[in-house]
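One chain of protein is taken out of this complex; the other chains stay put.
Coming up: subunit A.
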Amino acid sequence: MHSSSTSQGENGLGRWLIYGVLALMALVYLLPLFVMLVTSFKTGTDIRTGSLISLPQEWVTDSWQAAWGTACTGVTCDGIKGYFWNSIKMVVPAVLISTFIGAFNGYVISKWRFKGSDLFFSLMLFGCFLPFQLVLLPMAAMLGKLGLANTTTGLVLVHVIYGVAFTTLFFRNYYINVPDELVKAAKLDGAGFFTIFWAILLPISKPIIMVTIIWQFTSIWNDFLFGVVYSGADSQPITVALNNLVNTSTGVKAYNVDMAAAIIAALPTLFVYFVAGKYFVRGLTAGSVKG
(Lines give C-alpha, C1' and ligand atoms only; values in the text may rest on other atoms or scores of the structure.)
Protein backbone atom coordinates (compact mmCIF):
# COMPACT_ATOMS: atom_id res chain seq x y z
CA MET A 1 0.00 0.00 0.00
CA HIS A 2 1.24 3.47 -0.86
CA SER A 3 0.53 5.29 2.36
CA SER A 4 2.42 2.84 4.55
CA SER A 5 5.72 4.02 3.15
CA THR A 6 5.07 7.75 3.48
CA SER A 7 5.20 10.12 6.46
CA GLN A 8 3.27 9.56 9.66
CA GLY A 9 0.63 12.29 9.24
CA GLU A 10 -0.31 11.34 5.72
CA ASN A 11 -0.16 7.72 6.77
CA GLY A 12 -2.82 8.24 9.41
CA LEU A 13 -5.12 10.23 7.17
CA GLY A 14 -4.80 7.84 4.21
CA ARG A 15 -5.38 4.88 6.46
CA TRP A 16 -8.56 6.37 7.91
CA LEU A 17 -9.78 7.20 4.43
CA ILE A 18 -9.22 3.60 3.30
CA TYR A 19 -10.89 2.18 6.40
CA GLY A 20 -13.78 4.58 5.93
CA VAL A 21 -14.36 3.52 2.35
CA LEU A 22 -14.03 -0.15 3.27
CA ALA A 23 -16.49 0.21 6.13
CA LEU A 24 -18.97 1.98 3.88
CA MET A 25 -18.71 -0.76 1.27
CA ALA A 26 -19.14 -3.44 3.90
CA LEU A 27 -22.20 -1.61 5.22
CA VAL A 28 -23.75 -1.38 1.77
CA TYR A 29 -23.08 -5.06 1.27
CA LEU A 30 -24.32 -6.19 4.67
CA LEU A 31 -27.42 -4.00 4.87
CA PRO A 32 -29.68 -6.33 2.84
CA LEU A 33 -28.60 -9.28 4.99
CA PHE A 34 -29.32 -7.24 8.10
CA VAL A 35 -32.77 -6.33 6.82
CA MET A 36 -33.47 -9.97 5.96
CA LEU A 37 -32.36 -11.17 9.38
CA VAL A 38 -34.29 -8.63 11.46
CA THR A 39 -37.39 -8.98 9.28
CA SER A 40 -37.37 -12.76 9.69
CA PHE A 41 -37.56 -12.34 13.47
CA LYS A 42 -40.36 -9.77 13.42
CA THR A 43 -44.08 -10.35 13.78
CA GLY A 44 -46.41 -9.30 10.99
CA THR A 45 -47.63 -6.27 12.93
CA ASP A 46 -44.09 -5.28 13.73
CA ILE A 47 -43.24 -5.23 10.03
CA ARG A 48 -46.24 -3.07 9.16
CA THR A 49 -45.72 -0.54 11.93
CA GLY A 50 -41.92 -0.36 12.28
CA SER A 51 -39.34 0.81 9.76
CA LEU A 52 -37.36 -1.47 7.48
CA ILE A 53 -34.14 -1.34 9.50
CA SER A 54 -35.51 -1.12 13.00
CA LEU A 55 -34.91 -4.02 15.35
CA PRO A 56 -37.86 -6.32 16.18
CA GLN A 57 -39.92 -5.13 19.17
CA GLU A 58 -40.29 -8.74 20.09
CA TRP A 59 -37.94 -11.49 18.74
CA VAL A 60 -40.02 -14.41 17.45
CA THR A 61 -39.04 -17.52 15.51
CA ASP A 62 -42.55 -18.22 14.21
CA SER A 63 -41.70 -17.29 10.65
CA TRP A 64 -38.68 -19.65 10.63
CA GLN A 65 -40.87 -22.53 11.71
CA ALA A 66 -43.50 -21.53 9.16
CA ALA A 67 -40.96 -21.28 6.34
CA TRP A 68 -39.51 -24.69 7.22
CA GLY A 69 -42.74 -26.60 7.89
CA THR A 70 -46.05 -24.92 7.13
CA ALA A 71 -45.75 -22.15 4.57
CA CYS A 72 -47.64 -22.59 1.33
CA THR A 73 -45.65 -23.19 -1.85
CA GLY A 74 -48.31 -23.31 -4.52
CA VAL A 75 -51.02 -25.83 -3.69
CA THR A 76 -49.28 -27.58 -0.79
CA CYS A 77 -48.59 -25.99 2.57
CA ASP A 78 -45.70 -28.06 4.00
CA GLY A 79 -43.03 -25.36 3.99
CA ILE A 80 -39.73 -25.76 2.19
CA LYS A 81 -38.25 -28.67 4.14
CA GLY A 82 -39.11 -31.29 1.52
CA TYR A 83 -37.55 -29.17 -1.22
CA PHE A 84 -34.48 -28.59 0.91
CA TRP A 85 -33.89 -32.34 0.96
CA ASN A 86 -34.68 -32.52 -2.76
CA SER A 87 -31.85 -30.07 -3.34
CA ILE A 88 -29.48 -32.02 -1.11
CA LYS A 89 -30.33 -35.23 -2.97
CA MET A 90 -29.61 -33.46 -6.23
CA VAL A 91 -26.56 -31.43 -5.31
CA VAL A 92 -24.44 -34.07 -3.54
CA PRO A 93 -24.29 -36.64 -6.36
CA ALA A 94 -24.13 -33.93 -9.04
CA VAL A 95 -21.15 -32.23 -7.37
CA LEU A 96 -19.27 -35.46 -6.66
CA ILE A 97 -19.81 -36.97 -10.09
CA SER A 98 -18.98 -33.82 -12.04
CA THR A 99 -15.88 -33.21 -9.92
CA PHE A 100 -14.64 -36.75 -10.44
CA ILE A 101 -15.26 -36.69 -14.19
CA GLY A 102 -13.55 -33.29 -14.39
CA ALA A 103 -10.51 -34.63 -12.56
CA PHE A 104 -10.31 -37.60 -14.87
CA ASN A 105 -10.77 -35.48 -18.00
CA GLY A 106 -8.14 -33.02 -16.81
CA TYR A 107 -5.74 -35.88 -16.17
CA VAL A 108 -6.17 -37.29 -19.66
CA ILE A 109 -6.03 -33.94 -21.45
CA SER A 110 -2.92 -32.76 -19.62
CA LYS A 111 -0.94 -35.97 -19.17
CA TRP A 112 -2.03 -38.38 -21.91
CA ARG A 113 -2.23 -36.15 -24.92
CA PHE A 114 -3.74 -37.82 -27.93
CA LYS A 115 -4.34 -36.73 -31.48
CA GLY A 116 -6.92 -33.97 -31.28
CA SER A 117 -6.73 -33.56 -27.50
CA ASP A 118 -6.21 -29.83 -27.86
CA LEU A 119 -9.28 -29.57 -30.06
CA PHE A 120 -11.20 -31.68 -27.56
CA PHE A 121 -10.19 -29.32 -24.77
CA SER A 122 -11.17 -26.24 -26.82
CA LEU A 123 -14.60 -27.72 -27.42
CA MET A 124 -14.94 -28.50 -23.71
CA LEU A 125 -13.98 -24.92 -22.95
CA PHE A 126 -16.69 -23.79 -25.34
CA GLY A 127 -19.18 -25.57 -23.11
CA CYS A 128 -18.44 -23.05 -20.34
CA PHE A 129 -19.86 -20.28 -22.48
CA LEU A 130 -23.10 -21.98 -23.51
CA PRO A 131 -26.06 -20.17 -21.97
CA PHE A 132 -28.54 -22.36 -20.06
CA GLN A 133 -31.39 -21.31 -22.34
CA LEU A 134 -29.65 -22.78 -25.39
CA VAL A 135 -29.73 -26.34 -24.07
CA LEU A 136 -33.21 -26.25 -22.51
CA LEU A 137 -35.17 -27.84 -25.35
CA PRO A 138 -32.69 -30.44 -26.58
CA MET A 139 -31.99 -31.46 -23.01
CA ALA A 140 -35.71 -31.84 -22.28
CA ALA A 141 -36.09 -34.05 -25.34
CA MET A 142 -33.11 -36.14 -24.28
CA LEU A 143 -34.33 -36.58 -20.70
CA GLY A 144 -37.71 -37.63 -22.08
CA LYS A 145 -36.13 -40.28 -24.31
CA LEU A 146 -34.05 -41.55 -21.40
CA GLY A 147 -37.15 -41.73 -19.21
CA LEU A 148 -35.60 -39.34 -16.71
CA ALA A 149 -37.98 -36.42 -17.16
CA ASN A 150 -39.21 -34.90 -13.87
CA THR A 151 -36.80 -36.95 -11.75
CA THR A 152 -33.94 -36.03 -9.43
CA THR A 153 -31.70 -38.39 -11.43
CA GLY A 154 -32.50 -36.37 -14.55
CA LEU A 155 -31.58 -33.13 -12.78
CA VAL A 156 -28.32 -34.66 -11.56
CA LEU A 157 -27.52 -35.72 -15.12
CA VAL A 158 -28.20 -32.23 -16.48
CA HIS A 159 -26.00 -30.59 -13.85
CA VAL A 160 -23.21 -33.12 -14.35
CA ILE A 161 -23.20 -32.58 -18.12
CA TYR A 162 -23.30 -28.83 -17.77
CA GLY A 163 -20.73 -28.78 -14.97
CA VAL A 164 -18.16 -31.07 -16.58
CA ALA A 165 -16.99 -28.24 -18.86
CA PHE A 166 -16.02 -26.16 -15.84
CA THR A 167 -14.59 -28.96 -13.75
CA THR A 168 -12.49 -30.21 -16.69
CA LEU A 169 -11.12 -26.72 -17.17
CA PHE A 170 -10.22 -26.42 -13.47
CA PHE A 171 -8.45 -29.75 -13.27
CA ARG A 172 -6.72 -29.45 -16.61
CA ASN A 173 -5.23 -26.10 -15.60
CA TYR A 174 -4.15 -27.55 -12.29
CA TYR A 175 -2.58 -30.69 -13.75
CA ILE A 176 -0.82 -28.83 -16.53
CA ASN A 177 1.42 -27.37 -13.81
CA VAL A 178 2.23 -30.78 -12.39
CA PRO A 179 5.60 -31.72 -13.94
CA ASP A 180 5.36 -34.40 -16.64
CA GLU A 181 8.43 -36.01 -15.13
CA LEU A 182 6.26 -37.16 -12.23
CA VAL A 183 4.14 -39.18 -14.65
CA LYS A 184 7.22 -40.45 -16.46
CA ALA A 185 8.76 -41.58 -13.18
CA ALA A 186 5.56 -43.41 -12.27
CA LYS A 187 5.47 -45.09 -15.69
CA LEU A 188 9.01 -46.37 -15.20
CA ASP A 189 8.07 -47.53 -11.72
CA GLY A 190 5.49 -49.70 -13.43
CA ALA A 191 2.34 -47.72 -12.69
CA GLY A 192 -0.40 -47.86 -15.29
CA PHE A 193 -2.94 -45.30 -16.48
CA PHE A 194 -5.31 -45.64 -13.52
CA THR A 195 -2.65 -46.19 -10.86
CA ILE A 196 -0.96 -42.92 -11.82
CA PHE A 197 -4.28 -41.12 -11.48
CA TRP A 198 -5.24 -42.69 -8.13
CA ALA A 199 -1.86 -42.90 -6.46
CA ILE A 200 -0.01 -39.86 -7.79
CA LEU A 201 -2.32 -37.15 -9.12
CA LEU A 202 -5.49 -37.37 -7.02
CA PRO A 203 -3.63 -37.20 -3.69
CA ILE A 204 -2.05 -33.88 -4.67
CA SER A 205 -5.31 -32.41 -5.98
CA LYS A 206 -6.88 -31.35 -2.68
CA PRO A 207 -6.84 -27.57 -3.36
CA ILE A 208 -8.41 -27.88 -6.79
CA ILE A 209 -10.95 -30.43 -5.56
CA MET A 210 -12.04 -27.88 -2.94
CA VAL A 211 -12.31 -25.13 -5.55
CA THR A 212 -14.35 -27.36 -7.82
CA ILE A 213 -16.65 -28.48 -5.03
CA ILE A 214 -17.35 -24.91 -3.92
CA TRP A 215 -17.93 -23.81 -7.49
CA GLN A 216 -20.17 -26.70 -8.42
CA PHE A 217 -22.06 -26.72 -5.13
CA THR A 218 -22.82 -23.02 -5.38
CA SER A 219 -23.91 -23.04 -8.97
CA ILE A 220 -25.99 -26.21 -8.73
CA TRP A 221 -27.61 -25.28 -5.41
CA ASN A 222 -28.45 -21.79 -6.64
CA ASP A 223 -29.67 -22.89 -10.06
CA PHE A 224 -33.29 -22.04 -10.76
CA LEU A 225 -33.78 -22.48 -14.49
CA PHE A 226 -32.85 -26.16 -14.83
CA GLY A 227 -34.65 -26.84 -11.58
CA VAL A 228 -37.91 -25.27 -12.68
CA VAL A 229 -37.82 -26.81 -16.16
CA TYR A 230 -36.73 -30.39 -15.55
CA SER A 231 -38.08 -31.22 -12.08
CA GLY A 232 -41.38 -32.88 -11.30
CA ALA A 233 -43.71 -31.96 -8.44
CA ASP A 234 -41.83 -34.16 -6.00
CA SER A 235 -38.29 -33.39 -7.15
CA GLN A 236 -38.36 -29.59 -7.19
CA PRO A 237 -35.23 -28.03 -5.70
CA ILE A 238 -35.36 -25.36 -3.02
CA THR A 239 -34.85 -22.45 -5.41
CA VAL A 240 -38.09 -23.34 -7.17
CA ALA A 241 -39.88 -23.75 -3.85
CA LEU A 242 -38.62 -20.38 -2.67
CA ASN A 243 -39.98 -18.78 -5.80
CA ASN A 244 -43.34 -20.48 -5.30
CA LEU A 245 -43.45 -19.51 -1.65
CA VAL A 246 -42.80 -15.86 -2.37
CA ASN A 247 -45.27 -15.80 -5.25
CA THR A 248 -48.07 -17.57 -3.41
CA SER A 249 -50.43 -14.79 -2.32
CA THR A 250 -52.93 -15.60 0.37
CA GLY A 251 -54.03 -12.20 1.59
CA VAL A 252 -51.28 -10.34 3.41
CA LYS A 253 -47.69 -10.81 2.26
CA ALA A 254 -45.66 -12.61 4.93
CA TYR A 255 -42.32 -10.88 4.43
CA ASN A 256 -40.91 -12.44 7.59
CA VAL A 257 -41.58 -15.95 6.26
CA ASP A 258 -40.12 -15.03 2.84
CA MET A 259 -36.97 -13.75 4.48
CA ALA A 260 -36.58 -16.79 6.72
CA ALA A 261 -37.05 -19.11 3.74
CA ALA A 262 -34.52 -17.18 1.68
CA ILE A 263 -31.95 -17.40 4.45
CA ILE A 264 -32.56 -21.12 4.88
CA ALA A 265 -32.06 -21.55 1.13
CA ALA A 266 -28.73 -19.72 1.31
CA LEU A 267 -27.36 -21.51 4.38
CA PRO A 268 -25.78 -24.55 2.69
CA THR A 269 -23.68 -22.46 0.30
CA LEU A 270 -22.57 -20.29 3.21
CA PHE A 271 -21.68 -23.44 5.11
CA VAL A 272 -19.57 -24.75 2.23
CA TYR A 273 -17.75 -21.44 2.01
CA PHE A 274 -16.97 -21.44 5.72
CA VAL A 275 -15.69 -25.01 5.66
CA ALA A 276 -13.75 -24.99 2.39
CA GLY A 277 -13.32 -21.29 1.70
CA LYS A 278 -9.70 -21.12 2.79
CA TYR A 279 -8.86 -23.58 0.04
CA PHE A 280 -10.68 -21.50 -2.54
CA VAL A 281 -8.15 -18.68 -2.89
CA ARG A 282 -5.29 -21.09 -2.26
CA GLY A 283 -6.53 -23.41 -4.98
CA LEU A 284 -7.13 -20.70 -7.52
CA THR A 285 -3.60 -19.36 -7.07
CA ALA A 286 -1.99 -22.79 -6.73
CA GLY A 287 -0.84 -22.78 -10.34
CA SER A 288 1.31 -19.72 -9.79
CA VAL A 289 3.30 -21.29 -6.99
CA LYS A 290 5.81 -23.95 -7.88
CA GLY A 291 4.70 -27.14 -6.20
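As a working rule, a contact is a pair of C-beta atoms (placed from the backbone, for glycine too) under 8 Å apart; a residue touches a chain by one contact, two chains touch by 3 or more; residues count from 1.
Here, contacts and distances are computed from a predicted model.
When the listed names "Glycosyltransferase, GT2 family", "Sn-glycerol-3-phosphate ABC transporter ATP-binding protein UgpC", "Acetyl-CoA acetyltransferase" or "Helix-turn-helix transcriptional regulator" are checked against UniProt, the chain not shown comes out as "Sn-glycerol-3-phosphate ABC transporter ATP-binding protein UgpC". Summary of contacts with the chain left out: across A:Ile200, A:Ile214, A:Leu245 or A:Met259, the touching residue is A:Ile200. Of the candidate positions A:Leu182, A:Val229 or A:Ala276, contact with the unshown chain belongs to A:Leu182. Of the listed residues A:Pro32, A:Pro131 or A:Gly190, the one in contact with the hidden chain in the full complex is A:Gly190. In the full complex, subunit A touches the omitted chain through residues 179, 181-182, 184-192, 195, 199-200, 203-204, 291.
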